[in-house]
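Below is one structure, written out as structure tokens, with a few remarks after it.
Partial complex: the chains shown occupy the same locations as in the complete assembly.
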Amino acid sequence: MANQNQDLQLDDQGRLRHFLTIDGLGRDLLTEILDTAESFASLPGRPVKKVPLLRGKIITNLFFENSTRTRTTFELAAKLLSADVINFNVSVSATSKGETLLDTLRNLEAMHTDMFVVRHAQSGAAHFIAGQAAPGVSVVNAGDGQHAHPTQAMLDMFTIRKHKGDFTPLRVAIVGDVLHSRVARSQILALNTLGVTEVRVIGPRTLLPGEARAMGVHVYHNLEDGVRDVDVVIMLRLQNERMKGALLPSQHEYFQLYGLTDERLENARPDAIVMHPGPINRGVEMDSAVADGPRSVILQQVSYGIAIRMAVMSMAMQVRTAAASKEEAPA
Amino acid sequence: MANQNQDLQLDDQGRLRHFLTIDGLGRDLLTEILDTAESFASLPGRPVKKVPLLRGKIITNLFFENSTRTRTTFELAAKLLSADVINFNVSVSATSKGETLLDTLRNLEAMHTDMFVVRHAQSGAAHFIAGQAAPGVSVVNAGDGQHAHPTQAMLDMFTIRKHKGDFTPLRVAIVGDVLHSRVARSQILALNTLGVTEVRVIGPRTLLPGEARAMGVHVYHNLEDGVRDVDVVIMLRLQNERMKGALLPSQHEYFQLYGLTDERLENARPDAIVMHPGPINRGVEMDSAVADGPRSVILQQVSYGIAIRMAVMSMAMQVRTAAASKEEAPA
């Protein structure tokens, strides 16, 4: 898979064309994303500021799965790069008229936007679209099924680097429904690529992937043990729909076993930070005391998410622009 | 309440930071809003024209209550000021995933937009958000519950000044469901602050507030008496949901008692103008002959609403910009 992802995501000089998954991307490229985001995030006076990098470009938000919040962060990032944004809500569009997905895609391509930001309930959807896309079009994965959510993982890495500086000595625990989480999958890949000392996953057997050890992580079923001496605790969001199956007994019982409290956090390092992709289920994944406490960096994650999305979009688009510049007329 | 509103709405030099309510704002500030709107509205060639005042700023429409028309006027005003606009439809967003309102707000703040335009079914919502907002963020109230709708009141004042010039000698009648109307509440405050001779409210006992006299208005239950010698008649919109309770018998009976007709208007001054916040229920609040007649300035109200919203947005944002300019990098 790695080579295939590399081929699809990178151009022949190893630069980012599409951003679909962490899989197949090297430490240098992830670091370049973080550094580029830093250049947007560290503008003085305010966290991010409008820049003219993508003036004249059209970015289409192609959301097959409703997610106002994620769509808004990409829309904001695009507008801060001076791009124009089209929101294409696929659920109310031609697909409901009986058109096939592939016909919809070909039609959208024919409208020639410069970038698609894709969210889809099916794993592999963004890869599929990138494989079909015209040479001048970039695709950014905004979450596909249970497969990947690479911009979320990169904003998490950005938040960690902001607080901890160097990745090398870190121990990171990921808590909750790792099995069904595209966020966790992308985080584990990113953390290992960036060379942390140890990645742990913590949760009940029913919510941890069978191949966890093959992914280079250590498995814990007990939260107190799992967070011992870690520098970073990443809580996953518990999807309510999991409760409906036999996988989990109740929110209350889940909190008893895997809910993060200040008491349980005492096992972690004194300067440990607590992260969550949002939105939080207070009293399920964690206590409000933790969510609003001094170790929580949850709102910084949201904030850094804009800079990371600006970084990924501008990097992918600049390669396109560079490639096309020879044949383009002056604006 | 006045001092508290002043503290929240004005900076230490008395300039507008948030625009939440007329309450606590002085005549000078209301006049400054009207004058600023005049500068946008009186551009030659067309009523308003795009200006670069808010280029690079991000304005988020945060509508917890659906209102396409009001949202559109704010969106238009923002775009005519060259700002970028994000429409955040809260009903389909994270709150439906179990997130608390406060978490949603904190998340939106973390995305660092420069201004929130807030519409909410609950009184006080815009104040609450302004109280929570980061120092660099302005909040404009686009209607909160039965409390306030200050931009509507200011566009009404603008319309009155356009036609009557001086506020001092005017008698103004507000007709209808004053009790439940955020528009009426804001109008009464603005008219009294701008120093009109007399404000009257006209309606059945069940639809007039008990504290009407304390608000400095004269109460009439008879329309013919109430409009005698007035310069301005402001009709309120009758909410159909009021019909469901015992407050009102039927639309037909309401029109018999409080519907405005040309005949009833004969009691008013010959040059009286007729206003309505829209949308009109023809044959309920007024005859079509009145709505489309020579005294009606209803469409001018809509038109002036863009200029008023441009004025409020640019005033609140320029204070922000001035405050932040010392620490900001050049664009």
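Each chain carries a letter (A and B) given by its place in the written order, and its residues are counted from 1.
Keep this in mind: a residue touches a chain if its C-beta (ideal position, glycine included) is under 8 Å from a C-beta of that chain, and two chains touch if they have at least 3 such contacts.
For clarity, every value in this text was computed on a predicted model and none was experimentally measured.
**Student:** In total, how many chains does the complex have, if 2 are shown?
**Tutor:** The whole assembly in this structure file has 3 copies of the sequence.
What we mean here is this: only the chains that are shown with their structure count from here on.
**Student:** Compute the rotation angle for the C-alpha superposition of chain A onto chain B, expressed as a multiple of 5 degrees.
**Tutor:** Angle of the fitting rotation, chain A to chain B: 120 degrees.
**Student:** For chain A and chain B, let me know how many angstrom lie between their CA-based centres, rounded off.
**Tutor:** Computed value for the inter-centroid distance: 41 Å.
**Student:** Given the complex with chain B, which residues does chain A contribute to the contact?
**Tutor:** For chain A paired with chain B, touching residues are 43-50, 66, 68-69, 72-73, 75-76, 79-80, 240, 278-282, 299-300, 302-303, 305-306.
**Student:** Please name which positions on chain B make contact with chain A in the complex.
**Tutor:** Residues 56, 58, 84, 86, 88-89, 92-94, 97-100, 103-104, 106-107, 109-113, 136, 324, 327-329, 331.
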